[in-house]
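Below: one structure, written as structure tokens.
The complex appears here without one of its protein chains, the remainder shown in place.
By letter and in written order, the chains are A and B; residue numbering begins at 1 in each of them.
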Amino acid sequence: MSITRRQLLILLPAAAVAWKSILAGTPEASPNYNMTEHWWGMLVDITKCIGCGSCVRACQMENQVPDGYFRTWVERYHVSDYDIENPKVDSPDGGKNGFLPTSVSDGKNFFVPKMCNHCADSPCTQVCPVGATFVSPDGVVLVDQKYCLGCRYCVQACPYGCRFVDPKKKTAQKCTLCYHRITKGLTTACCENCPTGARQLADLKNPNDPIHEFLKTHSVQVLKPYLATRSKLFYNGLDGSVR
Amino acid sequence: MQIPVEGFMYPNEVELQWSVLIVLYPFLTGLVAGAFILASLERVFMVKAVKPTYRLALLTALAFLIVAPLPLQLHLGHPERSFEMYLTPHRSSAMAMFGFVYLWYLLAVLVVEIWLDYRRDIVVMSQCTTGWKRLVYRVLTLGSTNISERSLHIDERVGWLVTVIGIPSAFLLHGYVGFIFGSVKANPWWSSPLMPVVFLFSAMVSGIAIVMLLYMLMCRLRREPIDMDCVDTVAKYLFYTFIIDFSLEMLDLIHRIYEADESFRSLDFMVHTRLFLSQVVIQILLGTVLPILLIGLTQVVKLAAKQRKRIYVVAGCLTMIGIFAMRWNVVIGGQLFSKSFLGYTTYKMAFATREGLLTAIVLTVLPFVILGVLVKLLPPWPEKKSAISSVAVAAYGAD
Partner (left out) sequence: MKAFKDAGHLFRLASVFLVGGVLFLAFRGVLVPRSFGQYGHYRGNAIKETAALPISYAGHQVCESCHADLLEVKSKGVHKRVACEACHGPLATHADDPASVQPAKLDTAVLCVRCHEANLAKPKNFPQVVSAEHSGGAPCETCHQPHSPAIVAVAGGSQ
């Protein structure tokens, strides 16, 4: 099956035009995107996560994440019913290559995907001395790569361990919620490649987004709610032992 | 290089963000603030006994203040962008204040105070030195050679005002360093409203101790008798500040132990294992309790001057080690445990790298070199037998 791009244009003009605008990658290429119409977040359904690591690999490919650092990762929890406050947790290489079989059968075992919580009151942007990291008008916590000093204060201030300093670029790096994708109508690389739909990109300003129905009908939590960061990473089926 | 990890760390937490240089930074600014507050004792609070240390304390503060931003600069991923802190300071960031508090303290307080205090000497020396030295002094006079009694009187009054402004500024300089750590709500080892206060008092302790040590050292180098009245008074202030500092640190510790919140188990384990040597042994026992007991001894028992001197030197050195250990335990300790409270990482200090031990040693020695130059240029003691004696003695005679 060999279809050239020219044929594609003839066959499927609408798709081709859309694709062209995606690839061109210039700000002008997504002219219909209006920042004020969106407020992005994500839903993670722990009851669906199988710990395959597809999200971690997809994120690293999509965003050229350096080896050994993670914009998203998966943790495996083992919670013994005799000591629910002290779970055993592992995340070999961020869960990138999946997990070896779980050997302990007592208590609970489950996976927890982690990533930037895109907090509305984010402690990391609060401490940046120069305004190199910020919450965008559509609710995504971003880093200005041309302005970041590399002082690492934001890394210290993130309660969830979601930031790191790129060993080559020497600037703070983190999940951008695939801002270059969501502004072009695509979903994030991790959501796109999650085989079970455990991750769902959510636009809280869009009344038709299924997130609203989900939030209405499920017990949803955020991580470390006592820190009052107004996290927008919503977890369904989150166990109390997860931190 | 594999970093040894015990238990579970979030994967990005394994590598430490702030190195030994960030330990050095609050240590150096602490010395600045402490030395300045000692200097202000004489000027504002009229403690005449400490007068021999006044100028030395100011120069020490300046020498350390010049070096203080270097560890920060070296640690930045992009040092060439640091000027952005002046261009677009983020008001909600404690760190953004650094640039302004630093500039204010360096230029508006310390340099002005030293200039006013030394102006008479500068003018005198601009006239009786030669070569490059003369040029330096000429520039420092700013082209005004007026040392009339009235102008010196004005300097004295303005200098007093600058010192009065300088005390809260010194508190601000170091209190905000404590706030940088104390305001990180994500990190229970740091997050505490006591942090700025503890930093401030430990700064005063270390600043007083270093001026005391430097004063004794300089007297020895110049083969002059040590003014024991002065050193005794400085040691007395060291003793009182140290007791306040220790009480605050213990208050913080007892509060943590008694409240025993969710982070307690993890932090308690860390203090008993990875931080045991640096926190319990070096910081608390050797660096705090022992010097307090030693100086306490001189306050209670009448000892000969020679013994007191020895005790002051030992206690002073232990204090410096203890305060450095305190900075270490705050900065490094705060990064050794996981924010999940489930594991611990290790700090491996490199040697000859940008953020390694060698750099730290150089940055520790550098202020003493700068102090040496400053002391040569602006001698902090009355000159006795130099070429400029006639003018200088006349000037001091009017004092």
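Basically, a contact is a pair of C-beta atoms (placed from the backbone, for glycine too) under 8 Å apart; a residue touches a chain by one contact, two chains touch by 3 or more.
Just so you know, these numbers come straight off a predicted model, no measurement behind them.
Participant: Which of these, A:Cys124, A:Ala172 or A:Cys194, touches the one chain of the complex that we don't see?
Facilitator: Of all options in A:Cys124, A:Ala172 or A:Cys194, contact with the hidden chain holds for A:Cys194.
Participant: Given the contact definition stated above, which residue among B:Thr129, B:Ser151, B:Ser191 or B:Thr364 touches the chain not shown here?
Facilitator: Here the residue in touch with the unshown chain is B:Ser151.
Participant: Tell me which stretches of chain A touch the chain missing from the display.
Facilitator: These residues of chain A touch the chain that is not shown: 1-5, 8, 11-12, 15-16, 19, 22-23, 25-27, 29-30, 33, 35, 47-54, 58, 61-63, 76-78, 98-99, 101-102, 104-105, 109-111, 131-137, 142, 144-147, 176, 179-181, 183-184, 186-187, 189, 192-197.
Participant: To test your reading of the contact rule: which positions on chain B touch the chain that is missing from view?
Facilitator: Touch set of chain B with respect to the missing chain: 83, 86-88, 90-91, 107-108, 112, 115, 119, 141-144, 146, 148, 150-151, 154, 158.
Heads up, the rule we're going with is that only the chains that are shown with their structure count from here on.
Participant: Measuring from the mean C-alpha position of chain A to the mean C-alpha position of chain B, what distance in angstrom results?
Facilitator: Roughly 43 Å, centre to centre.
Participant: In the complex formed with chain A, which residues of chain B make contact?
Facilitator: Residues 8-13, 15, 17-18, 72, 75-78, 81-82, 84-85, 87-90, 92-96, 98, 180, 183-187, 334-335, 338-342.
Participant: Where on chain A is chain B touching in the complex?
Facilitator: Interface residues on the chain A side: 68-70, 73, 75, 86-91, 93-94, 114, 123, 126-132, 147-153, 155-165, 169-171, 227, 243.
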